[in-house]
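All protein chains but one are shown at their positions in the complex.
Up next, subunit A:
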Amino acid sequence: MKRLLVLALCLGLSAAVPPAIAETKNPGTFVFLWTDDILSFDPAYIANTPSSYGVLNVYSRLLNYKGSEISEFVPAISTEVPSLENGLIKEGADGSVSYTFPIRKGVRAHQVGIKGADGKITWEYLDKLTEEQKASIEPGYGEITAEDVRYSLMRAILQGQSWMSNAITEVVTAGKYTDIAKWVETEGKVEKIADASPEVLRKVYDQLASQFTVDGDKVTLTLPKSFPATLGVIALPFGTSIVDKEWVTDVGGWSGSGDDWIKHYKPELAADPLFDKENGTGPFMLEEWDRTDRRITMKRFENYFMGPASLERVVMRTVPEWTTRRLQLLSGDADYVWAPVEFLDELSKTPGVKVTDGLPKVFGRGLFFAWPLDDTDNPALGSGQLDGKGIPPDFFADIDVRKGFNYAQNYDALLKQVLLDKTVQSRGPTVRGIMGYRPDSPIYTYDPAKATEHFKKAFGGKLWETGFTFTAYVQEGTPQGTAALSALQQGLQRINPKFRMQIQSLPWASISDKLNNREKPASPLTYMGWGPDYSDPGGPLGAASYYLSPTGLVGGMVGQGYRDLMAEKFKPLLDEAWASSDPAVREPIYAKLQEMSHEYATTQFLWEDFGYIVTRDNIDGYVNNMILYGAWDFYPIKKAN
């Protein structure tokens, strides 16, 4: 009996065992293994790149980026890309600028509303409907109209949840308000949005609504003044993704009313009705999101308005262990895996595996100087004096210290040995592809003689005599950051053995605490990285503003001294560039700002990040768009058998 059972078990197992790989596994299905996770399927909620992988594929936008171009667009739900030439961008006499989007007809969402005999609407998948059932589709229910476009953009703004949605607020107000809360607080003269009266909330809603005009199949967005990054924001796969108003209302979302929008302001993730469901118009439909198994399955939308995708299905799974991902790739069970950079060479020589390497990114890495520093209960400063056992709080206020540090870094060694020659040194806040980047702008190189010269001038010559000791911080699990700090540490030691920089790895929360939780920053030198949220260097979330504006996010973290320098030297130029919509006027200004970031040694700009993908060799069609941070648009992907 026992033998019989064992035999039955073996037979059963062998029947379930597939044959050794002879052909493509899972034809038509793209299996995508990564280490990230999607936060939500609500376009108005998300802001980070991994989350955009879902929204990008299930929703559509008015415009798309043209392939890998970051400043050129192609029509999507809008049938044309607005421009001055085609008359869809108009400049008003009062300085206002309007953008008109003609809405494509016949764009249907994945689910459409069918009116039953009792007059009740039920939502059915369009792909599953018979021709007869299609005749019962209720007009507007699952059909994208100009009103849906207006609703989608207003919903993202009023929900105020993510900074990518708040970027639309900045567009609409031409940078006057960073988010809807600021708008309400200013309008209502209250400290918190929660204190605003219903009248104020209604007034803000009316002001916002007046900027979106629906005229038949056209939506016109009117800005009080020029905001050059407008189209760049509109094409991003976040809050500008178009949802169906009737469906959102039906699943418990905002109805579009100006009287109750505050109830839908900043919802908790779990309370957001669009968190785990979608009804977009994109090439794929969310079939299943198993958050326990960390698996997302998306199915092809046969009625996609640009024609069905080549792939039938996409399965995205979070697999934290590299060896497991690797073996699944090699066995053909996975079509894409996220791979650690150190394995790229080995993988590129593996049969059946394709490595696409050196993909540019708009993300720059650097060491951020901060001044003045918090000297209360701050071990990073040592003694807090310039006595060789510490540093004073204004250590990096001295430009010669900053320049000395920048000449003490061995950039070439980092690029060659750590980054394996796959990328280039950063030339400033503006990286390749962004306006103002020039390949011949000045950069720092490892030059001990120049570093010595600057260090000898610093603090009237006292620094060279006393030396210094302080702690620099890097986030745990970032070996490249640790390598950059180690290279700098060695460079400083070679220049003067009295120059002692300690390196400490901390969880990100602790670093954030040091930079954000005090009146003054507590971390003198921090390894961080950042990329712009849209391709224009200006505007609140543009590369140049981020680094060089006194109100930019870097300024917010690295101290009043840095902010003062930005206000005095950089802000006038930033304002001048932003006031113009003429690229010929703007480009030289941003190039000048880039040079000034070198001249004032504002930050130690290290390198531009690079991207790569590792797939099976039968996978084609991947498009790397830098401003989408390489997000996978599965629509053009092809899997050959």
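As a convention for this text, a contact is a pair of C-beta atoms (placed from the backbone, for glycine too) under 8 Å apart; a residue touches a chain by one contact, two chains touch by 3 or more; residues count from 1.
The rule is short, and it goes like this: contacts and distances are computed from a predicted model.
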| item | value |
| --- | --- |
| Among "4Fe-4S dicluster domain-containing protein", "Aspartyl/glutamyl-tRNA(Asn/Gln) amidotransferase subunit B", "Class E sortase" or "ABC transporter permease", the UniProt name of the subunit that does not appear here | "ABC transporter permease" |
| Residue of A:83, A:324, A:376 or A:445 touching the missing chain in the full complex | A:324 |
| Touching the absent chain when the full complex is considered, from A:105, A:263, A:291 or A:638 | A:291 |
| Selected from A:333, A:394, A:453 or A:587 as touching the chain missing from the view | A:333 |
| Chain not shown: contacting residue from A:39, A:344 or A:399 | A:39 |
| Interface residues of subunit A (partner: the chain not displayed) | 9, 12-13, 15-18, 20-21, 26, 29, 31, 37, 39-40, 47-48, 50, 162-163, 181, 266, 268-270, 287-288, 290-295, 297, 315, 317, 319-321, 323-324, 327-328, 330-331, 333, 507-510, 512-513, 516-517, 553, 556-557 |
